[in-house]
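The complex appears here without one of its protein chains, the remainder shown in place.
Let's turn to chain A:
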Amino acid sequence: MDSEDDDFHSGGTGMESDEGDADYGFVENDSDDSDDIIYHRHQNYTILGEHDIIRLQMEDINRVSQVLSMSRDDACILLRHYKWSVNRVHDEWFADEESVRKAVGLLEKPIEMPRSREMTCGICFEVYPCNRMRSAACGHHFCNSCWEGYIGTSINDGPGCLMLRCPDPDCSVAIGQGMINVVATEEDKKKYARYLLRSYIEDNRKTKWCPAPGCEFAVDFVLGSGSYDIICKCSHSFCWNCTEEAHRPVDCRTVARWILKNSTESENMNWILANSKPCPKCKRPIEKNQGCMHITCTPPCKFEFCWLCLGPWSDHGEKTGGFYACNRYEAAKQEGMYDETERRREMAKNSLERYTHYYERWATNQASRQKALSDLQDMQAVQLEKLSDKQNQPESQLKFIIEAWLQIVECRRVLKWTYAYGYYLPESEYAKREFFEYLQGEAESGLERLHQCAEKELQGFIEAEGPTKEFNDFRTKLAGLTSVTRNYFENLVRALETGLNDVGPSSHLAACSRTSGSGGSISRAKSGKSKVVRSSAFRPGGPSRSSSDDGTHWSCGRCTFVHVNPSNICQMCGHQRQTCAHPSDNQ
């Protein structure tokens, strides 16, 4: 967290000295700052292009070759054997050179081929003059065409060719790139070089390829340095640890479970959602393929109900519109009384329904994120230029719009994963669930506000006749919303990652959401932000615990309301006071 703080400041000051444009005051500052944050905040990794990879590999090989004074070929074989770790090569080599040589297949002194005019190839048994024969350091000689076949077969078998040994079964001398470059066909040489490059990334513990389809960048990650989130230059964001798309605040295990669940159930789920309703009594999904609204569930349930309002059929008769239209349903729908969500919540007890609830929302946010991503691309490709013409503003001054869209994309991603989080949050933890759902709701509405502003309000300025005065206000508003939303989501992620440890009456998150909720002035947002960065809202031993520890107060485990009286029932929600967790409360 310290490094974030540093970045935050250095970004700010760097910006001021660079442009020194005081017109937009801190707003401009803020948007530039956020640029820094989006791209460089957690720089515990480096994105590598092919040239970088080749350069790094060369450097490592040269280093080993110099320190151990061996050929670059041998150094390469040695490094590959020890998964490209220079330190490990050095450690092993200096600990026991002989056994390393044996394991890797490097001879101390090359054995010369016997000097005779003609020799027999050990593979094809043909006799050749010695200038058409070749051997590795071990002196086992074979003819050029047998070498080519041997090496070619191995290269076409896959990356195993990188650990090729002499064809003689009793000899384990390694065959390096030098021999390949002399004997193999051009095509095979290229393949070999490719495998060698791939091995440098794939076998190395601290590098990985970006998993996006068609992306050729690799990532060099500083192990043990906190956040696993990586944003590749191709704009794909993924998790270093499990290489699934980035999924903070949910951990890798939960993601794996969720994805597995989706892959086995999502197809069924989609069909069931689109084509059926659950029986109000037994919750089994029912497909209505014909007939009237009077449904009788199959035995043993046999519940009779109305397909439209899902109420018992016994309540239906002439007064409710009879068989084909249910007045209760129509009327309730018109008055907005038909509480779909409450019905849903009740049904969520059923596991299928419960899963559906979360899956639907997870998938909706996923779709929404895809849409936002394509909107962002459209913005960068077309709309920004248009806006720049209309409002007479250089494109460099419109970066705040891209910021806003990047933030929307990021927030959709986080929001999406909060639904997987919610699915795995135990039902029994009432207080956490309630707090979580509150935070999630706030996040949804905060993001909606930002999305609305970036989409609808911006459209007005793009379609405007000419430059409008309000544009500066709009800039202030959108930049402000972006920053407020970012803060809120950052706190949300942090709170969820710590497992909502701080469920308590005066959680900082609630305070933060109040700031964003009130749509307060930007300066408040700003101060709120620096406060967020510096002070950890989630102190060990939150207020709830300390107040219950002193024996004079207790806070309700469900709604977190603080009581000073000795009663055992919560005044707010009527929840029974839990005393077993805090024996001191009994005094």
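The rule we apply is simple: a contact is a pair of C-beta atoms (placed from the backbone, for glycine too) under 8 Å apart; a residue touches a chain by one contact, two chains touch by 3 or more; residues count from 1.
What we mean here is this: contacts and distances are computed from a predicted model.
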Protein name as given in UniProt for the chain not displayed, "GPI transamidase component PIG-T isoform X1", "NCT transcriptional regulatory complex subunit B", "LSM complex subunit LSm2" or "E2 ubiquitin-conjugating enzyme": "E2 ubiquitin-conjugating enzyme"
Among A:P159, A:G178, A:P211 or A:G499, the residue in touch with the chain that has been omitted: A:P159
Contact residue for the chain not shown (choose from A:E98, A:E112, A:D170 or A:E465): A:D170
Residue touching the undisplayed chain, where the options are A:S71, A:S145 or A:Q366: A:S145
Touching residues on chain A - with respect to the absent chain: 105, 122-125, 145-146, 149-150, 152-154, 157-161, 163-172
